[in-house]
Structure formats: C-alpha cells, structure tokens
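Omission of a single protein chain aside, the complex is shown with its protein chains in their original locations.
Entry: subunit A
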Amino acid sequence: MHGIPRKAPTQEERDDSSLRAAKLRDLQSQLLHFHHYKIYTKEAIEISAKLLESNPEHYTGWNYRKLAVQHLLDRHQENEVDSEPPQSVLDGELILVENALKTNFKAYGAWHHRKWVLSKGHSSSDRELRLLGKFQKLDSRNFHAWNYRRFITELKKIPDENELQYTTDMIYDNFSNYSAWHNRSMLLSKLLEKRAKGYEKTENVLSEEFEFVRNALFTDPDDQSGWFYYLWLLGQTLKREPLFISSSPPHGSNLSISIDNPDCQPPFSKIYHQSKERTFPLILYFSEAVEGVNSSTVTVDFDYDGGDGLIWHPLSANKLGFSQAWLTYIKYPHDSLESCHVKVTIAQFPGIISSSGMPCSQPCFISFTASVRSNNQEHSEVQTTHKISWNVENFKAHSTHPEDANLLASLCKLDITKENRPTTPMLCMETISNEIACSRELLSSSNCKIGKLTLARLLVAHNTLITYGCMDSGTEAQYEEILALYHDLMKMDPAHVGYYEDEYSLVLMKQLTSNTESLLKLCGNYQELSSPSISSYTSVQLKGLSLSRVSCVEHLLWVQMLDLSHNKLRSIEGLEALQLLSCLKLSNNRLSSFTALEPLKMLKSLQVLDVSYNEIGSHSIDTRRYMCSSPLNSRLGSEWQLKRFTDEDADLKHFWDAYLLFKDLNLVQLDIVGNAVADERLKAFLVKLMSALKWFDGESCH
C-alpha cells in the first residue's frame, strides 16, 4: 500500500516465511497432482483452497478451481447423488476469492476468478459493491478494485451518473487518486456520447470539469494526478472535425509538367514537375490523421477523364492506417500537350474519419490547371552531371523578382474555401482563454514545471483555434510566449529536454510558416550560378533554427529544395509529404541512423541529398531500429532479395540499413562525410547500389 515503509524482516519472520514456503510447496505439488489426474474430490478441492488462500498468485490453482467448479456443476446437472447445489458451490468460490484477496488484493488471478464466478450469474450487486467498498477503503487507488468496479457496474447496470458521483466523493476524500480521475474520464466520455440528461452540452460539462480539477491543481500543483485529467479535458475540448488544410498542387495554381527533362529556364510563374511517366503527384493534407480517403470520398474531375479509380496512398500512415497526408498520381494523357483543368472535391461523401472518430463532414474543393511542356534532350545530360553546391550566393530571395513573390504568395496562401469550414464554437475559445488566464495566475505564485507545460499547451491550443478559423478572428496567434516557456522548461527539467525541444520546434515552425510574410522571408529561388544551364528550384531555407523535428509541412508541399542544415534534427518524419522535393540538405544535425532517414524512401523526386556531419553510426545501439523496417520484419520478407549482392554477403549484412534506405532512392548526389559510419567500404557499397549516383561527397563517382 502507499505511504507505508517497508521493514526488514527479523530472523523470526524469516524462519516463519521459510516454514510457510515449505508448506506452500507441499500444497502446490499436491494440487498439480490433482490437476494432472483430474481429481475433484472434496479433499482435493479443499487443498486447492488452502493453497490459493495463502498464495493467490497461483494461476494454475485458479484454473484447477474453475475446472473443479465446472465438474461439480455438471454433476449437479446430471442429478448425481449428493451433488452440491450450484448456489452453494459458487458461494464457496466467492468466499475463497474474498479470503485470497485479504492475503493479497492485487492478485490478478483472484479478481479474474471472481469475474468468472459472476459470469455464471451469481452474487448480488450490493454484496459486490460492499466488498469493493472495503477494498477501496483499504487503498482507494487500487486499480484492480476500480477495474472490477467497472465490471460490476456494467454487469449490474448501475447508472453512470451514480458512478460519477462516486468518483467525486473519492476525489473529495483525496484527490491524489489517478484511478478515480481515470474512471471519471471514462464515465464522462460515456455520458457525453450518450448525451444523457444534463450532459447534452459538451462545452458546459467540460467547463465545469475544468473548474473542478483546477481546484486540485491550485491546491497542490506538484501532484500529477489532476494534471492528467486536465490534459484529458483539454483533449476533449479540442476534439473537433478533421479539416482538409492543404494540397499539392495548391488551389488555383498552374502546374507545368516537363516530360523527361524540364526547360532550362522555366517561367517561374508556374510550378513545374519533371516526370518520365507523364504523371504528377496529388497530395491532400489534413489537420490530423484520417482514414477513408479513397475514390468514393474524394472525386477528381479531370478534362481527360481518368479521375475514377485513383488509388490513394497514406503517406506516413500509423499502424491503423490513419495519415495526415494522402497521395495519388494523376496520369497526364499521352497524346496531349494542352493544358487541362483539374477539380478535386474532398469529403463530398462521408467516410473520411479522424483517429478520434470525428468525421470530416464539410465538403470543399480545390482546382488547378496542368500543362505539359516540350522537351529538350540535350539539357538532360548537362543537368544531371552538374553538382549542386548549396552556395549562399546561388540563393535569391524572392523579393528580387516581383513575379516570384506573387507566385510564392499564392503558394503560401491557404485559400481553400474558408467559408465552408466549421467554425470553432465560441464557448470552446472562451474555455481555453479562461484556462490560460488561470494558468498564468497559478504560475504567478508557483514555478511548477507541469504548470508551465500546460500553459504552453493551452497557448498552442489557442493558436490552433485561431488559425483553424475560430469566429474570434480579432486575436492574433502568439508564439513568443510559448517559445519562452519551452525554453524555460529545457533549463528546469533537463531530463525531458528532448521532448521540450520537439515541442519548441513545432511551435517555431508554426510561427515561421503560418503567415505569408514570415514564410516568404525563408523562400527563394536557387540557381546554380556556375552552370546556368541547370534549371532553378523553388527553395526554402530553415537552417540554424535549433529544430529537432519537422512540422507544418502543409505549408511547404510545393518545395523543391530544402535546407535544414545546422539544426538539431533527430528525426525527419513529415518530410515524406514533400513529393516535389529534389534537393535536401540535412548536414550538421543529430540524425543517428539510416533508419531515421526512412521517410526519404517515399520521395520519388529526390536527387540530391546531404546528410554530412550527422551522428550516423556513432551510437552503437540504435534505439529507433526496432520501430522501422528491418530484415527481421516479416512485412519486408519478400523485398529482401539478395540478387545483386549474393557474392558480397558480408557488405550487405553489414550495411543492411543503408541498403534498405538507398535501394529505393534515385540519388544523383550524396554527401555523407562526417558521420562515424562513412568509410571507403560504405562508399563502394553505395556507389554500387545506386547506379545513377554522380557525386559522392563532392567528388565525381565515375
């Protein structure tokens, strides 16, 4: 139990316990004997009871007990002489469980046995609740008892309202009770879902709950049980429809497709895409991970037909298949060079659902035009042999070109039929604003870290509500305070610095990308000056910002060249949505393994990659490996064909993670110097693996 110190056993107690152990061993061997020979005599059953009362953790004992009970019940059914009536058999079991629980009320087997007995339709709810009352008085946080309580209330149809009151009483008694808060959240979810009487207005119920739990937070901010409930409430408050927020190509854009090779100087008023197969990617990006994006929920109207039967792939899907970004390929007709108009309607029919079960119900559409440009075979050769130097001089800020500025402005704008969007209820906004005020109040007297973290989360939630179109558009999203809070937290709580850095990065990225003006400062046009024949890239620079992870990619779906160097990146999750990306610079980060680069496998256009000066190979144990695909993962079994490498088994075994990453990439230029793993052997392996590779660590490969 909580708060009672352990005492070292005295010699006497030790003797006593070894004596008991001997007795237990004896009982145990007898029971196993009975179990083996299916002996269910009265004596045998009594011995099993003795064993279980002194050792309720004996699972075989409980199983034997179940078989014995079934045996007795069967005997009764067959009307055998002197068979016990079922009532008394089951009563005996309940008494046994109670005695066993007295020995150890945290024995899973005992609680389970009781459930099993009850499933036979025995005992009364009063009796069970009385028993529970006793155990919960002994230890009000005992989660076995709470778990069993949920089972009983379900079984006996006790109204959720009563149980909610019970949690209130328990919390009043002592609010440091995770189990009680947890049960409260379970019950409230049910009541809100049912829209039970008095629980019709979710916002009102939640705001009352906020007030209730706030009492606990203010009374003892260092006690975490209330904060957990608070975060659950915050989640419930923000629970809303998933929104379609961004696409590539963007709404209203002109897409220029260059087959085989782009023009050397494409007009920058258009985005272009190079493709060998006359296809271009279409990406839809949602505010949270959704499922159900398919040809029945998303319709694509296309001058050349072919809109039906599109296959949508989730990018970065989780285990259940939910993803924020969805990808399909639209095929441009073979014979046509004319531009054509594409209209995509999202959520016209229901079926897109977020992982929290909310449907995307508001239909919205995007439209853009696509055209094919003529080819120039000669330039193709020139371009592919030229190196991308990433020189600063080659980077032209957007402002130099008013025309560019216009284009970027249109790219950055998230103009997707905003009027159709579901607005956030004012009440929700009020609740969050109120909680922010209260958090500030608490922090003015207490310097508690979880309070700071909560304030930061509340401010983020507040920003989210603003940016996702709350009616109260007068308020500007605030970022500086959140960044300062996370900065403080990194210093206050170094143990969780990784988490705070990640959160800091999310907010910083949001700040940089959410408004057109700040985003434009990062955008530009990259043109290799030394070889003007190469086409230019629309480019974004996010270097030296202390980012530890990537986010807000919905604003960057059109980027072709991205500089993320000199950050603290440990992961690049999210980049998989940038399907137009051809050049990526990740040098001077903290990437610690090839598996951390997995999202790159989805980037079919990637040609230039710089991962120099990272930590690949410096950590002998790659803690991320188990999460990623590996030869041990059955899903990859069929892919794992040792065709080209049968002779060089040793290299392949050694560099299996590099193999899995690079075999699918079509790189022309790779920089890997400055990583512990980089050596001649790896170079030879990679050059052999990627036939298109022209530049390795700045030197020509061939």
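Definition applied: a contact is a pair of C-beta atoms (placed from the backbone, for glycine too) under 8 Å apart; a residue touches a chain by one contact, two chains touch by 3 or more; residues count from 1.
Convention: contacts and distances are computed from a predicted model.
*Asks:* Could you check which of "Ragulator complex protein LAMTOR1", "AP complex subunit beta", "Rab escort protein 1" or "NADH dehydrogenase [ubiquinone] iron-sulfur protein 4, mitochondrial" matches the UniProt name for the chain that's left out?
*Replies:* Listed in its UniProt record, the absent chain's protein name reads "Rab escort protein 1".
*Asks:* Return the single residue from A:N215, A:N318, A:S518 or A:S700 that touches the missing chain.
*Replies:* For the chain that is not drawn, the touching residue is A:N215.
*Asks:* Using the definition of touch stated at the top, determine which of A:W62, A:F175, A:F302 or A:F368 touches the missing chain.
*Replies:* If we include the chain that is not displayed, A:F175 is the one touching it.
*Asks:* For the chain left off this view, which of A:L52, A:L310, A:M429 or A:L442 is in contact with it?
*Replies:* A:L442
*Asks:* In the whole complex, what residues of subunit A lie against the chain that is missing from view?
*Replies:* Considering the whole complex, subunit A reaches the absent chain at 171-175, 214-221, 438, 441-442, 444-446.
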